[in-house]
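Shown here: the complex without one of its protein chains, the others still in place.
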Amino acid sequence: MISLDGEFLRSAFRSMLKARILENKLSSLYKAGKIVGGVYLGKGQEAVSGCLGTALIQGKDCFAPLIRDQAGRTAFGEPLIDCTRTYLGSVEGPMKVRDGNIHRGRPHKGMPAMISHLGAQVPLIAGMLFAKRLKGTLDGCVGATCVGDGATSTGAFHEGLNMAAVEKLPMVVVIANNQFAYSTPNNRQFACGDLVERARGYGVGGYSVDGTDLMACASVIGEAVKQARLGKGPQMVVAHLLRLSGHGEHDDGAYVPDSARAGYYGRDCIEIAIEQLVQGGYASQAEIEAWREEFSEEVQRAVAQAQQEALPDPYLENWSALSTTFPYIPS
Amino acid sequence: MISLDGEFLRSAFRSMLKARILENKLSSLYKAGKIVGGVYLGKGQEAVSGCLGTALIQGKDCFAPLIRDQAGRTAFGEPLIDCTRTYLGSVEGPMKVRDGNIHRGRPHKGMPAMISHLGAQVPLIAGMLFAKRLKGTLDGCVGATCVGDGATSTGAFHEGLNMAAVEKLPMVVVIANNQFAYSTPNNRQFACGDLVERARGYGVGGYSVDGTDLMACASVIGEAVKQARLGKGPQMVVAHLLRLSGHGEHDDGAYVPDSARAGYYGRDCIEIAIEQLVQGGYASQAEIEAWREEFSEEVQRAVAQAQQEALPDPYLENWSALSTTFPYIPS
Amino acid sequence: MSVTYIDAIREAQEDLLREDDRVFLYGQDIASFGGAFKATKGLAEAYPNRVFDSPISEDAMIGLAVGAAIEGMRPIIEMQFADFSSIAFNQIVNQAATHYYRTGMPIPITVRLPSGGTPGSGPFHSQSMEGLYAQYPGLVVVTPATVSDAYHMLIDAVKMDDPVIYCEHKFLYRWLKAKSIKGEHLPIGQARIARPGKHATVVTYSAMVHEAVRAADRLQQDGWEIEVVDLRSVKPLDIDTVLASVARTGRLLAVGEAFPWGGVTAEVVSRVTEEGFHLLDAPPQRLNSRDTPVPYHPKLWAAHRPTPESISEALRKLLSF
Partner (left out) sequence: MSVTYIDAIREAQEDLLREDDRVFLYGQDIASFGGAFKATKGLAEAYPNRVFDSPISEDAMIGLAVGAAIEGMRPIIEMQFADFSSIAFNQIVNQAATHYYRTGMPIPITVRLPSGGTPGSGPFHSQSMEGLYAQYPGLVVVTPATVSDAYHMLIDAVKMDDPVIYCEHKFLYRWLKAKSIKGEHLPIGQARIARPGKHATVVTYSAMVHEAVRAADRLQQDGWEIEVVDLRSVKPLDIDTVLASVARTGRLLAVGEAFPWGGVTAEVVSRVTEEGFHLLDAPPQRLNSRDTPVPYHPKLWAAHRPTPESISEALRKLLSF
C-alpha cells in the first residue's frame, strides 16, 4: 500500500467537493427545467472517482469516465465549462451539443467521450494503451475506466478486460458497486459474493475497497494505479458504496430500501472525507470552507458563461458524419 | 465425488468409441471429396463429451453440443444417421441440409442446433431451463453445454453464464481446454492459470479435470451434473486435454508444437479408457473388440443409407423463413 | 377518460399474462420498478413469477428467450432502448431468425424496442432500427402508430409463432391518446389508410404517420388531398395497399424517421417502382432523417428528422411535377 500523501488527499478532495457543488447545481437547473435530457450524478461516488482521477497523470495517462465520474473528470483536468456547456446546450461545448450530458469527452486529451452502451469503453481504453505500446510511449502510462455493478454483466466488459489481460496492458478498471443498476439490485445482477472475486479468473490484480472512505480509496486506488504503472498488467478495484441520488434526476430511487440508506454505505463520502482531512491535519475546516466558496463561484461562472453562449443553429450545422469527401483521392 | 459406476463407464466408453469410429469415417469421406463444407472432429475429446452425454437423462435434460461433441451427442441419443445425413447431403436429415455438419440438432428432443457464433448456446440452454422452471418441470433436470477455451473469450459466454448463475439454473458448462482455438494458443486467449478460476467470480461450482482420463471425467463430470441436479446452481467443469485433429479436416494443425503432442495431454483418451476398463474389470478386450465391430457396421450402414437418399431439390424447397402466413389472423 | 399508447402496451402485456401461461416478461428494471417507461407497471405484483429483472446482458436476454421458446414459452423481452438491441443483434438475427428455416421449429418471441427520437435523447437513445432487422430473413417487424395498434399488434405478435420485432415509438408513449385501447383490430401484414386523399400518397409508419397527417392537413388548406398510408408492419410490407393508393393518386412520398440509406423508404419506393411503375405520374420521393447520428440538442434533433414542415415541402415538390 502506498503511504498516504497529503497533497494527494487534498487534490482528490478538492475534485470531490467541486464535483458535488457542480452536480448540486445541475440538479437544481434540471428541476428548474433548464436542462433537456437526463442528468446523471455521482453523488456518493466522489471519493472513488476523485481518487482515480487524481492518481492519473494528465497529458500522459488516459481515462474513460462513465456516468458518475464528475469528480474523476475534474481531477483529470476537464474544465467545468465542458460540463455546463454540454448540459446547457452551448455550441461551444466539446460535443457541440451533438451529444449531451455525460457523453462528453476530449479524446485528443486522453479522455474519450463515452457511448451509452455500458462496458463499451473497456476495450476502447485497452486500445488506447495498446497504441501507446506500439508507438513506444507506453512506459509509465496508465489507462483507467470506471463501470458500475450492472456494467459487469455486459459482454463488452468481459471481452475488453480479458483482452487487456492477454495484452498485459496497464489498465485500471474501477467497479463502483453502488448496489443498484438503475432499480436492479445486486442479487439480480451477479451471484458471487464480492465482484473482486472475478479478478483472479481474468488473471488481473484485484482490490476491494470501502468507497465511502477517502483514505481507503486513496490508498487502494493509488496502489492499483501504481501496480499498473509498474507494468503489472490490468488491475481491478471494486469499490463498495451506495448511490446517493436517483439513477438520474428524473428518478427518486424509491426502490432503494431504507435499510440501505440507513446502513453503513449510506454515509456521505464527502462528510467522511472532511472528518478525515481535518482529523488527520491534512486540511482545516476553514480551508475547506474557502474551497467551498471558491468552487461555488467557479460553478456559478461556468453556468453563467454557458448560459450566455449561443444555442446550436440547425442551418449552420455541418450535417456530415464523415470527414472525407468523395471521390476520395489519398494525398 | 460419486462412486464409479461400471454401467456408466461402459456406456460412456461405448459413446466414445462409436464417435471415434464415425469420425474416422467422416474424415475419410472428406478426404475422398464426398463431403462439401467443413468437417470438425472431437478426436481426443471423447472422454469429456461422452461422460457429459452419459450423465444426462434423455427426454428430460437438455444438451447443446458444440463442434467436438460427437460422443456426447451419441450418448444423449442422437442417431448416427442424423450425422451422416447432414454431412452427406441427404434431405432426410434433421436440418434438411439447410444447415450442415455440426450445426444439426433436434430441439424438440432437448438438443438444440448450434449456430456458429461461439458462446451463443450458453444463454440458450439457460433459457430452456428457465422455461422448465416456469412450466414446473425443472425438478431434477439439468441443462448442459460445451465450449472450448476460445469460446470463453466471448461476451455471449460471460453474459449467459452470469445470467444462469443469477437465475440459479441447473446448468453444467463444460469447457474443453484443448490448448488451442483454431491456431491460437491459450496465452493469446486468457491470462489466468486455469480457467476454473473463473467459477468463483460467477458464483458457480468449479471443477478441473484431466480430460484424457475416462475415470476422472466420469467422476468429476458426474459430480458436476449431480450437483446441478440437486439444485446447487450452475457448475463449470474445465477439462484439460489436447485437440488431436486439426481445427477441421482442412487443417493439419502444424502450429501445434511437437512438445504438446508428445506431452501428457497428447495421449489418446480412447486408449487410456480401454486400459482403465480392462484393468478395472469393467469390460474385457474381447467385449471392446466386439463393440468396435458392432459400431463399424453401424457406421457403415448409416453412411450407406445416407448416401442412397435424395439430395435436396431447389425446386421442391420451401423458401420460407417464417411459419406464419400474412395477413396474420390469430386462431 | 383517455388512454395512451403506453397504456395500450401495458394492458396488452397484462392481458397476455392473464390469458396465456406461456407468456413471461424479461428485461432490465421491468419487475418492481415497472420499466424505464412504466410499460410493465404493476405487472410483477400481479404476476410475481412471470416478470423478471434482467442483468444488463442484452445478448443473453435474447438467448434466454429463444431457449425458452424452444421449450414452448412465449417470452416478451423489453430492451430498455431499441439502441441497446445492438448488443443482442447476433442472437436476434442469427439465433432467433434462422431457427425456423434451419430446424422447422418456429421461435415465438417478441422483442419490444422502445424506438425513435425524443428531444434531448441523443445518438444512443433515439434510434429507429426497423430497417435493420427487416433485412434479415426470419423476422416480422411491426411498427404501431396508433393506440389500438399498439395493443392489438402486441397481442398478435405474441400469439404469432415467429419472432417479432415490435418497434414502439417513445415519442408516442404519452403524447398519443385515444378514447379506448381496443379500437380497430387489423391483422399484421395489412396496411391502413390513415387519411384518405387523391393527389398524392405518403407511405409511412410509426410516429411519422402523425407528422404526415399534420402535413396533409396543412396542404388541405391549399386544396390538396393527401392520402397517408400507415404500413403498420414494415416486414411483411403490404405492397397491395400501397399500390392501390398510388393507383389512386399517381404520386408517392415515402417517409421514415430512420437514417436515409436503404431502410423502409427504399424498400417501399423500390417495390412500387418495380410493381407499379405505370401508376406513377411523378418520380417517387423519399424523406428520412439526416445521415448523421441523432443529435442530442432539441434544436438539432428537430432538424434531423422529418417534420410536418419538411414533409409538406417534399409534398409540394412532388405535386409540382
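For reference, chains read A, B and C in written order, and residue numbers begin at 1 within each chain.
Following the convention adopted for this analysis, a residue touches a chain if its C-beta (ideal position, glycine included) is under 8 Å from a C-beta of that chain, and two chains touch if they have at least 3 such contacts.
On a predicted model such as this, the values are computed, not experimentally measured, just so you know.
Chemist: For the full complex, can you list every visible chain touched by the one that's not shown?
Modeler: Hidden chain contacts in the full assembly come out as A, B, C.
Chemist: Given the contact definition stated above, which residue among C:22, C:169, C:235 or C:299 touches the chain not shown here?
Modeler: C:235
Chemist: Can you work out which residue in A:37, A:94, A:234 or A:312 touches the chain that's missing from view?
Modeler: Spelled out, the listed residue whose C-beta touches the missing chain is A:94.
Chemist: Tell me which residue among B:139, B:271, B:287 or B:317 touches the hidden chain in the full complex.
Modeler: Counting the whole complex, the residue in contact with the absent chain is B:317.
Chemist: Which residue among C:131, C:144, C:163 or C:189 touches the omitted chain?
Modeler: Per the contact definition at the top, the residue touching the missing chain is C:131.
Chemist: Tell me which stretches of subunit A touch the chain missing from the display.
Modeler: Touch set of subunit A with respect to the missing chain: 94-96, 98-99, 103, 105, 107-108, 112-113, 115-117, 120-132, 134-135, 155-156, 159-160, 162-163, 166, 320-324, 326-330.
Chemist: So that we can see where the missing chain sits, which residues of subunit C does it touch?
Modeler: Against the missing chain, subunit C presents residues 83, 86-87, 89-90, 93-94, 97-98, 101-102, 123-124, 131-132, 134-138, 235, 258-259, 261-267, 269-270, 273-275, 277-278, 280, 282-286, 290-293.
Chemist: Kindly note down the residues of subunit B that lie in touch with the hidden chain.
Modeler: These residues touch the chain not displayed: 36-38, 89, 95, 97-101, 103, 115-118, 150-151, 153-156, 181-184, 188-190, 255, 311-315, 317, 319-321.
Basically, only the chains that are shown with their structure count from here on.
Chemist: Looking at contacts between chains, which pair has the highest count of C-beta pairs?
Modeler: Among the chain pairs, B-C has the highest number of C-beta contacts.
Chemist: With chain centres defined as mean CA positions, report which chain is farthest from subunit B.
Modeler: For subunit B, the chain whose C-alpha mean is farthest off is A.
Chemist: Whole-Å distance, subunit B centre to subunit C centre, using C-alpha means?
Modeler: 40
Chemist: Averaging over Cα atoms per chain, report the distance between subunit A and subunit B in Å.
Modeler: Using C-alpha averages as centres, the distance is 44 Å.
Chemist: Provide the C-alpha centroid distance between subunit A and subunit C, rounded to the nearest whole angstrom.
Modeler: A distance of 36 Å separates the two centres.
Chemist: When you check subunit C against every other chain, which residues touch at least two of them?
Modeler: Expected reply: 54-55, 57, 59.
Chemist: Could you pull out the residues of subunit A that touch at least 2 other chains?
Modeler: Where subunit A meets two or more other chains at a single residue, that happens at 153-156, 188-190.
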